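Shown here: the complex without one of its protein chains, the others still in place.
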Amino acid sequence: MKRLVVARLLQAAAVIAVVVTSVFVLLQFAPGDPFAASLEGTDIPPGVRAEWRARYGFDLPPGERFVRWIGALAHGQLGYAASQRRTVASVLADALPRTLLLVGVALILGFTFGVLAGLLQVRHHRRWPDRLLGALTLGGVAMPEFLLGLLAMTWLGARWRLFPVAGLASEGDVNAWPLWERALDHLWHLALPAGVLALSVAARVARHQRAALLGVMQEDYIRTARAKGVGAWDVLRRHALPNAMAPVIALLGLAMPSLVGGAVLIEKIFGWPGMGLTLFDALLARDYPLILAATLLSTVVVVAARALADLLAAAFDPRGLRAT
Amino acid sequence: MRTRHLLLAALSLAVACRGRDAGSAGGTLIVSVGADAETLFPPLAVASQGRVITELLYDKLADIGPGLNTIGDVGFVPRLAKSWEWSADSLVITFHLDPAARWHDGRAVTARDVQYAFHVWTDSAVGAASRSWLSSVDSIAAPDSLTARVHFRSRNPEQFYSFVYALIPLPAHQLAAIADTSLHDAPEVRAPIGSGPFKFVSWTPRARIELAANETYYRGRPKLDGVVFSVAAQGATVAAKLFSGEADFLEQLSPPDFAQLPAHADVRAQAYGGFDYAFLQFNTRDARSAARPHPLFADVALRRALSMAVDRVTLVRSVYDSLARTAIGPFSRTQWTADTTLAGIGFDRTRAARMLDSLGWRAATEGAVRTRDGRRLSFVLLAPASSRTRQAAAVLLQEQFKQVGVEVTIESVDFNAFMVRAQRGTFDALMGAMRTTASPRGVRDVWGTPGPDRGGSNWGHWSNAVFDAHVDSALAATGTAAARAQFRVAYQAAIDDAPAIWLYEPRMFAGVHRRVHITPLRPDAWWSGIAEWSIDPAQRLPRDRRAPATP
Partner (left out) sequence: MASRTWQRLRDDRAARVAIVILGCTVAVALLSPWIAPFDPTFQPDPVGLRLAAPSWRHPLGTDVFSRDVLSRLLVGARLSLGVAVGAMLLSATLGTALGALAAVVGGWVDWLVSALVDILLAVPRLLLVVALVATFGALSPVWLALLLGGTGWLTTARIVRAEMRDQQQREYILAARALGASRWRITWRHLLPAVAPQVTVAAVLALAAVVPLEAALSFVGLGVQAPLPSWGNILLDGSDYLTTAWWLVVFPVAVITGTIGAALVLADRLRTAIAGQEYGR
């Protein structure tokens, strides 16, 4: 077991190092820096822009810049996000909780409903619930997220006014409201973006879950259980589901990066300025301290989540664990 | 949620009945914008969002009048300066500051603030925009705390306008202690203390900026309680907020937004003069090396032939329907220098084809791309991904050029990359747009020969001596009639030489919620009258009621 932990840690360190370095190298090919187009229209002489570049280290050769960044990182300093004119730490402190909330809620809802839908489909295999859910999940998979988002915003938001169109909170005398009401308002604003994401996730999970369950349901031990008179739901719940969770858990592991990377288009459409939008804008502005910090964060989360997913898989299927 | 609204209404009613004056004051204006402000520091806030907000936070010494006159001081209305006098030789202007003017923290606005602002604006370490506008100012003296005496080195017709528009008094007591080089990202600059009708409350980056009415504003408290700028990153969302009732004002309705207007009864469109014009700009220098002339576009005849091949009327009708007019030249019709009688190149496809033939560009077969000496008549058109209308215009242009045997590839890049490439000159042609100002001087920066003392916005490196000479004369002319005559010659030279294909001038239509009473919108600054706007008390929404904000 100890060997496993050490191997995992080494792997984690290697992965983080490779990702961050590759992103940095990639950025060097992209022309521009945050100061090139910032404050366009101003009469900032080239000399002054050059001075700003020098102040934030943009004029150094790439290798030295990278080393400096790592050095600063070692002291716990994430640097300065020139494209937003504030520290990287404050940018992340704003954006990360928003994305965690959005994607977290979407993933929880999506996976729950996806697994349930898959179960329902198999329980009523080839009957109308199966077909109906199949059609719905097909729609969820085929439709691009941004289109779903735009449709939801236009109809549910702007036309029928069931939900707010965008933003983190309502305007108005929010500070005078009690905390519970503010929280409720925040959730109301979360409803559309998280809902659209959850739909997308649920559709994919449902399809995977259905396929996995159907595969398991053909096993002999299932037939034995049915022959013994175990009810259909019990069979599904106690025998089939645990054995069919492996691919779904794999999916969950794969969805982890979006907890940090965010859902760029949904955030863009619904005015939810989280990590996805931040990283996207940072990429376009070539703001490398921000990009690197966000990438680092994302990698750490991925590595941690992967370990968690592996543990969960082992918990569901002890046979797999014994083999390692 | 309906119960929540009822609850809210009941609460608000209770609050309102506590004796707060609910006359014509009150209400919060929510402005839906598509981008966050980059900075709220006046010397650097030129990009539209930052500028709108700084002009609400900071008052100028004097403001331009509704006639938008920029010559002399005719029509200018007093702001921080209650009055001013000219010396006999017009080289000294003495401003008398309003003794009632206060900064938002209560301190008085003094001449020292004007001096400090001058220092900041002219310091190259700060890199202020419009620094060149102050080049003729020699110094500012402060004989007493309410008098600022400005000494000029030279006279020019727009002397007054340049000065009061470039220089906005800054709170020396807040900022003087900070080194100039650190000003642009100092924390004080993120929580500005201004002198204007609205004061700063909060800034949630990428989300919203909130301003509240300045209760002790020297010209009278604004009728609104506050203004909130609500940021949305997506064009469709910006308009959707207006339609759903989450915002009250939108600066410009795009053509797709207009199509949705009939379905929403509580939003109306308000027309006002526009100052924008869009064009396809040719690069007269080689995209790979600025020292060499462009293999295609250095030739005037080719540029003219290409201009002739474009059916601008159809293009404008298609992209904008009736919401834009065809552009005439490097100016906007709303400017006082505009001349609608100028002779454009006109649309004539057959003649354009013949011109191309005569230049040696022949098509091997019908509908093929023209070639000359083995070189194809083909170029790359750069368009910013951020502007849907310019993208649409580019697609239409591509097809129109195809009809005369010219092959155009559209390269759509993000705005940052677009600006970088424009500034570096690494493009063949680009879809550009200019927002002009009340003053016509900008045309020299954009279309005049780039020089060491001029701004560098002439990305296509076009140079025409006739144009330069006449624009200089026009800007030095003493009367509007003389200036107009000079501008006419200059504009005609620009149209004939075709450094760009002048495409369209969008009409400006703002989207306004019906409960908001607005003043006429100034084309160069729609926000200039916000202090006079009000919200109909009978139609107030729950979100209009708020307790006085504490910054």
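Every chain is named by a letter (A and B) in the order it is written, and numbering of its residues begins at 1.
The criterion applied here is as follows: a residue touches a chain if its C-beta (ideal position, glycine included) is under 8 Å from a C-beta of that chain, and two chains touch if they have at least 3 such contacts.
Remember, it's a predicted structure, so these values are computed and weren't measured experimentally.
Note that of A:5, A:132, A:151 or A:187, the residue touching the chain absent from this view is A:151. Within the whole complex, the absent chain has one touching residue among A:79, A:261 or A:289, and that is A:261. With the whole complex as reference, residues 7, 11-12, 14-15, 18-19, 22-23, 26-27, 29-30, 122, 125-126, 138-139, 141-147, 150-151, 154, 159, 204, 207-208, 211-212, 214-215, 217-218, 246-247, 250-251, 253-254, 256-258, 261-262, 264-265, 268, 276, 279-280, 283-284, 286, 295, 298-299, 302-303, 306, 313, 317, 319-320, 323 of chain A touch the missing chain. Seen from chain B, the chain kept out of the figure touches residues 236, 256, 259-260, 263, 314-315, 317-318, 385-386, 388, 391-392, 394-396, 398-399, 402, 409-414, 417.
Quick note on the criterion: only the chains that are shown with their structure count from here on.
Centre-to-centre separation between chain A and chain B, using Cα means, comes to 38 Å.
For chain A in complex with chain B, the residues that touch the partner chain are 31-32, 36-45, 47-49, 51-52, 55, 84-86, 91, 94, 150, 153-154, 157-159, 161-162, 164-168, 170-173, 175-176, 181, 184, 188, 267-271, 273, 277-278, 284-286. The part of chain B that touches chain A in the complex is made up of residues 1, 4, 8, 28, 30, 38-39, 44, 46-47, 124-132, 181, 184-185, 190, 204-208, 228, 230-234, 236-237, 240-241, 243-246, 263-264, 414-420, 423, 455, 542-547.
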